[in-house]
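Since the structure comes first, as structure tokens, the remarks are kept for the end.
Excluded from the complex is one protein chain; the other protein chains are retained at their positions.
So, subunit A:
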Amino acid sequence: MSPKHIEDMYDAVIVGAGAAGLSAALGTLRSVEIRGLLDAGIEPKILVISKLQPLRSHTGSAEGGIAASLGNVEADDWHWHYYDTVKGGDWLVDQDAARLLAQYAPQTVINLERDGVAFSRTDDGHIAQRRFGGHTRDFGGEPVRRAAYAADRVGHQILHTLWQQCVAAGVEFAEEWYVTDLALDADRSRVAGVVAYDTHTGDVHAIHARNVLLATGGAGRLFHTTSNSWDLTGDGMALALAAGLQLEDIEFVQFHPTGLAHTGILLSEAARAEGGVLRNADGEAFMATYAPEHRDLAARDVVSRSIMTEVDAGRGVADPKDPNGPKDCVWLDMTGIDKDHMEAVLPQVVETIRKYASIDPATDWVPIKPTAHYTMGGIPIDTEGRVYRWSRDESGNTGRNVVEGLFAAGECSCVSVHGANRLGGNSLLDACLFGNRAGLSMAARIAEHPTADPAGDEIGQADDEAYTALDAAATARKDEVTALLSRDDGADGEIADDNPYQVLADLGRVMERAVAVRCSADTIATALDTLQDEFRPRTNALHAHSDMAAFNQEITAIWESRHLVALAEAVLKASDARHESRGSLTRLDYPARDDERFLAHSMSDRDGILWQPVHIVDYPPKARAY
């Protein structure tokens, strides 16, 4: 679906159509303000641009649940959810945001149900809930059933329901369009729009907008082994960096301990909950050494770290599909689980193993490897979804400077509810809840001076400069597309043979070696050198191998590879700057958490890193133990 024509000016452009982008679109359209405009006969011009058809978004792959203290199956309290979220994030969580997350979670889940999500049900017809790692009662006590679920496909249910409601609301989409530039005014204080590339035609469009919301998802493709889809290339984050904005806590990437070897496809935690045991090359059940009490069911980051320690000590095994490859996997032994029981309670896990590893888990051990799963960090936003820059002037005054009209939501953003490690069930919640909030605050801005308001256009003049810059950026992209498509652009033989798919594969391996699960100053420095010496020149030299623009996937892949290289550099530099280990970040050279110096968010941009204090409201930092 493509728009019939491009408006001169949009009230709002939303980039990305997963749970966050669609929630924001619905939040905007259903707001009191927008309904008021519609009643007055003023039609807001809103466009959702996404590089995939919305139903293909990665939200659809979320399996487990969405956390909310509904208390449908046992007593629960949003304060407990709030506490668990803060603790799970190793106290690098902004508590005002986490408080909102827990407090409004029940409303969010109920609204999703009323929009049509086919949640699993209790016998009396309420939304069913299940246990999830790290969710407890009484501030760290017994496990509590808090994750609302829809069999093992709640993400699919939520994604489809949100899209369906967008169909009902008449949302306009530009599908399979790729945003290449985010345009701000000269002092980075106001948004002017985006440049978008229509992959169907190869046309470049300057999209003028008074409000822009980025909801482009995560960046799992930084790593060779990831549970993320091929499209999660950190585009929104890279756009923000390129526009001179910051990324917050970008060094924190969650690795799920049990990806199916090199495929990265997730095998649910349930496999271990039902009795699966991790074993090293010697067959030893090593988790007993690292977490004597919780063993194989310790927190995600703890298990991932233990696996990597075994691998680093030479006790890993190769992926049987690549027997001569690196010994970077360990075994998941499910043979102790009764075969019939396994089929009954782990159907998805068993099917995935059979289909993608051609192994029968009832008789054979399964190769697994930690898989890049979620980027906790991202574009800094406040609790209303507004993007800001953290600044520090000469006299040491610090503060948040909101970029007028620019919003973000979901995995590409960082409102800092996940801190240094996300709790299961909180990602869909973050995307839907803060997506909706961002949509609401965008609606309030739209209503102040809608583009279609016949009463006048008094902000026209002030806009000129920024919009001229946007048009210039679009022209530059047009020229770039032409250059990328012309094969004889002075590239010599070797470089002409290179392609973005090869670059992405190679980059994934470099990042994997450098910072997957653990890192040190040495591994980071090596990777930074490689980026500078090898990947910058390679991505700059890339050309398309077909001169036909329509559906030329190589063009977008080239931009994606450049985005990932820029983002990789930010991840590496932020990892380097944090001299402590916290949550998902393990510095082998700084193994302890250091609240004195690093109870702070890293704020990275092209110029360097500033530190923003964490918002501590109710729960002072404690040791994080399970």
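Annotations for the structure displayed:
FYI, a residue touches a chain if its C-beta (ideal position, glycine included) is under 8 Å from a C-beta of that chain, and two chains touch if they have at least 3 such contacts; residues count from 1.
Here is the rule we go by: contacts and distances are computed from a predicted model.
When the listed names "succinate dehydrogenase", "Transporter", "Amino acid or sugar ABC transport system, permease protein" or "NADP-reducing hydrogenase subunit HndD" are checked against UniProt, the chain not shown comes out as "succinate dehydrogenase".
Which of A:Leu55, A:Ala270, A:Ala444 or A:Ala541 touches the hidden chain is settled by the complete complex: it is A:Leu55. Contact with the chain not shown here comes from a single listed residue; of A:Asn211, A:Gln246 or A:Thr352, that residue is A:Thr352. Considering A:Asp181, A:Asp231 or A:Glu580, the position touching the chain not shown turns out to be A:Asp231 (whole complex).
The chain omitted from view is touched by exactly one of A:Arg145, A:His160, A:His418 or A:Arg562, namely A:His160. The chain not displayed touches subunit A at residues 1, 30, 52-53, 55-58, 60-61, 70, 78, 102-107, 109-111, 113-116, 118-127, 150-151, 153, 156-157, 160-161, 164-165, 167-168, 200-201, 229-231, 263, 265, 320-321, 331, 352, 355-360, 364-365, 367, 499-502, 505, 544-546, 548-554, 557.
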